[in-house]
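Every protein chain except one is present and positioned as in the full complex.
Order of writing sets the chain letters: A, B and C. Residues in each chain are counted from 1.
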Amino acid sequence: MATLFIAQHNLEAMLERLRRKAEVHGPVRGEDGVVRFAELIHGILPDLSAIRTLLPPKKYLLHPRETILKYTSEAGYQLPSESVPPLILFGLHPCDLAGINYLDRIFLGEDPDPLYAARRSALTLIGVSCTPDEFCSCHLYPSPLKALSDLFLNSVKGGFAISSGSPRGEELLEVLKDIVEERDINVPEDTRRFFGHAVSAQVRPELDATLPEWQELADACLGCGACSLCCPTCSCFDVLEFGGLDGRSAVRVRQWDNCLFKCHAEVAGGMSFRKNRAERFRYRYRHKYRGFGPLQGIPACVGCGRCRVVCPAGLDLRPLAARLEEITP
Amino acid sequence: MRRLRLAIAGLTACSGCQLLLLNCEDELPELLEQFEFHFFPLACSPALLEGEYDAALVEGCISMPHEKELLLELRRRSVYLIALGTCAVWGGVAALRNGESRELLRQQVYGQSPVASETFEPLPLQSVVHVDAVVAGCPPEKEELLRLLADLARGVLPVDIDYSVCAECRMKENLCLLTERDTLCLGPLTLGGCGARCPNMSVPCEGCRGPVPECNLHKALEIYEQKGFDRTTVLARLRRFCPGWKL
Amino acid sequence: MNRLSKVDILTRVEGHGSVELIRDGGRIVDARLNLFESPRLFEALMVGRRFDEIADIACRICSLCSTIHKVAALQAVENALGVTISQQTGLLRELAVQGGQIENHALHIFCLALPDYLGVSGIQELATIEPEKLRMGLRIKKRGNLIQEIVGGRAIHPFNLHVGGVGKVPDTEQLRYLDEQLVAIRDDVTASFAYICSLNDMLPQLTQLPVCVVSGGPPLFGDRLITSTAATISASSAAAWLNEQVEPHSHAKISHFNGTTPFMVGPLARLTASLPAVYAPYLTDASIRSSMKARIIEVQQAVERAQSLIRQLLDDGLKNELPAVVIPAKGEGMALVEAPRGVLLHSYRFDEQGICCAATIVTPTAINQGAIAASLKELITLMNGAEYDQVRSAAEILVRCFDPCISCAVH
Partner (left out) sequence: MNSHLPIPAVVAAIRPLAVDTSLLTLHTEPGHPVASSFLPGQFLQLSLPGVGEIPLSYCGVPSRDGSIELCIRHVGHVTTPLKSAAPGDAVGVRGPFGHGFPLSAYAGQDLLLIAGGLGIAPLRSLLLTLLKQRELWGRLTLLYGARETGALMFLDELLEFQRRGVIELQLTVDRPGYCINGPPECRVALLPALLEQLALEPGRTCAAICGPPVVYPLLVSRLRLLGVADDRIHLSLERRMKCGVGLCGHCAVGTRLCCVDGPVFSFAELAGIEGALV
């Protein structure tokens, strides 16, 4: 079958062409050994052997901490008027693409979040196929989430089979014309196959709070928050307002939050709807495997494995999920 | 906004939390305009308590009888009393060996002379007076102090932090010094708010902000033990800033 | 009969102390410095702690001097354990110390002492009558802090300095930025120098006291004490020579210098020991009333030194070194450095496991107690018959000239 192909040795040239369009970011291994999405400046190649970055690409769409409103007594509340320059994310794995798809469904719903929407439309996504490791579980959960990308690179011998998934992708192919060739190759089924299955939004039985696993998880959890902070689909945020010293100005900030933190479900007077960590674990579980609100029935876990890799206590929800969601691996 | 009348006082401490205010070089001129630093012996003469204060920011722990009196006096005169810094909130470094004989420690320094025998085991402010808000840290962050002042000017107290240093460290996408480098990083047990200042520079958190609410000491000790740090070492480290850590 | 007059709390100095004026009838005949700050017993707190905790604890002695305490403690620990540090680490430490020097002196000059010269009560009034002078001082102060932040990680209680090395080595960009920032305050420093030198003396000329400084290393560093009485004391005998003793009226131990007259330490002492010719015309009177001039000279020196350190670090090329590996061992070590306020000594003894079994810390303000007492006596004699308030205020200004750091002195 004739497929578009780009040779491994043309990767540098490809990035060079992309850089002419916009800033390009991809997985880069730092001096400390941590792989992060960072700018691929001239001379730096993305680390395509890395299975996952520490923080997922959500950091580009929903900053860990960002100003969402500014206030002055003259102008009242205003949305920040920063312009969002175009950005190309290179080397996203299918799980991260599906993660972005999940966030899109939340933040670009009926009432799109202005900051998210602006950043999202400035973003071009270039996916690349990968080989899962023992922490991954992308193959476990059928999901209606789609690993959508503008361009997708499927690793084949000597290079990548390249395909576009959007008009923006088509445009990029045009730019890459001279380094892309047509070849007759067998493209292996890429990992994208694990996303795109429909699941029924069937209502599953309420979680059994008496299972000993909840308490075991609660006892072992440090409450450090790493699991959700590093999760591509965890998007809880806290909102804080800081007044200026002048008494006339203020900024409203949102900051990543975590359902395992003490105040997550607290209301005025110190009353909490999830007083202990076991209840909070069920909350996290429900979100990850059953979804909330308009997304109920859609598992939020895209199987990237980050929560397991970063957990200092080595916690893993997979066995429980396999049982409770009746998933056969 | 009304011009608040403030008292900034230091008890047993290193003056760091007061210096923090003077270290806000960019904001200081504005602060001096917006607030009346009526009692602030470190930078204003004379040291006289007079009338009422909208807020008293108190640094340090209590270890002398006259400090207790000063603290009670500040409490009586102030609408809000804020414990500023780890010494005021938890006891801090001065309380490092609380629980051991104060007299023996005193003798190690002063020998048989009765000098300083009126002093006693350092206490956090809460053990003597009601405290309206706390700002932990040895020292706290400038931003926290500035925010506190902006909040006070609006008649509110700062919102409490409920997450650990790890949470901020993860948001910064740092290498985890505990899981990847097997160091004794106290981040998981320590109250956040510093923006993971130390791990940002690859230095393990020394726990200078005291315990985070609901921290899981038991499990943390188990993890540290697996990395080769016995319980006594870890507890001694934790008590560097907060003598209250117990198994 | 001698009667203790009102005890006045000292303000605009670090820590808690007072000057007690002693009256005989209507006359004030004597004055006594009382450092009643509560002791935290640092020397006892450190016993039982591992070698790698000592400096982290030591820097908490005082926030103003936290960098210098940290560096002194690290050197003492390294001397005890036989650890050698790289040249780069040495230069970085020196740089941090110069940052502390700039910050401390700017703090003293512009926030604490200048109000005396302008007849106001403190920084708040200063901000209304001389806002531009204050801002100028704060700009200088800020750069001192910036150095400490970039090298030490934090202006107060730097955490990036460790036994054997540093946590994160600053990068080229950061050092270049620092240099730019120091260039940016050159005019401020020059203007401050001229301004401070133009201020009228607030005190009568007092006898110049003998001085004692650290010597034998780069600026502010060394391995011995030298005195204006031509004595040289090695680091290992420094503690004995300083001869600190407990006295009932002070929580800070008092040096007895083996029976000789008190020595003065600090900026004025350092400049007395070696005054560059360019500054000679500005420091004709080296009695304690000239301490502000001495500090502003030292600010200028520190900025220059910091810039040359940065240049050297950049020229050598920054290396991402890891701290030296330390093997705990039995040993004893001491270090002498010049803190902003003068000679600082840290000394520790460790057992085989590297656990601290004894600690001795001698701070400049503790050493200066004798000099302060002598100066107070002289002042009172000179002011014989003056009004109580006049004497009181002169005494406070005099004490402030020493820029006492009482948390350090008592520790």
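The rule is simple: contacts are C-beta pairs under 8 Å (C-beta built on N, C-alpha and C of every residue); 3 or more make two chains touch, one makes a residue touch a chain.
These figures come from a predicted structure and were not determined experimentally.
For the unseen chain, which displayed partners does it touch in the full complex?
A, B
Who touches the missing chain here, B:Leu157, B:Leu175 or B:Leu217?
The one listed residue touching the chain not shown is B:Leu157.
So one chain is hidden, and I want to know which residue out of A:Gln8, A:Ser121 or A:Gln296 touches that hidden chain in the complete assembly.
A:Gln296
Considering the whole complex rather than only what is displayed, give the residues of subunit B touching the chain that is not shown.
Its contact residues with the unshown chain are 150-151, 154-157, 159.
In the full complex, which bits of subunit A touch the chain not displayed? Write them out.
So the residues of subunit A touching the unseen chain are 68-69, 71, 73, 76-79, 106-107, 109, 111, 113-114, 206-207, 209, 234-244, 247, 249-250, 252, 254, 257, 259, 263-269, 271, 273-274, 279, 282-283, 286-287, 290-294, 296-297.
What we mean here is this: only the chains that are shown with their structure count from here on.
Nearest chain to the global Cα centroid?
Central chain: B.
Taking CA centroids for every chain, report which one is farthest away from subunit B.
A
For subunit A versus subunit C, what separation do you get between their C-alpha means, in angstrom?
Chain centres of subunit A and subunit C, defined by C-alpha means, are spaced 52 Å apart.
Could you list, by residue number, the parts of subunit B that touch subunit A in their complex?
Checking each residue of subunit B against subunit A gives 1, 27, 30-31, 34, 146-147, 149-151, 153-154, 159-160, 162-164, 166-167, 170-176, 178-180, 187-189, 202, 212-216, 218-220, 223.
Using the touch definition up top, name the residues of subunit A that touch subunit B in the complex.
Those residues of subunit A that touch subunit B are 30, 32-34, 36, 54-55, 59, 64-65, 219-226, 229-230, 240, 242-248, 255-256, 258, 261-263, 277, 310, 312-313.
Help me check something: in the complex, which residues belonging to subunit C touch subunit B?
The contact residues of subunit C facing subunit B are 8-9, 11-12, 14-16, 36-41, 43-45, 47, 49-50, 53, 56-57, 60-64, 66, 107, 111-112, 115, 121-125, 127, 131, 134-135, 138-139, 141-142, 145, 153-157, 159-160, 162, 167-168, 246-248, 250-251, 396, 407.
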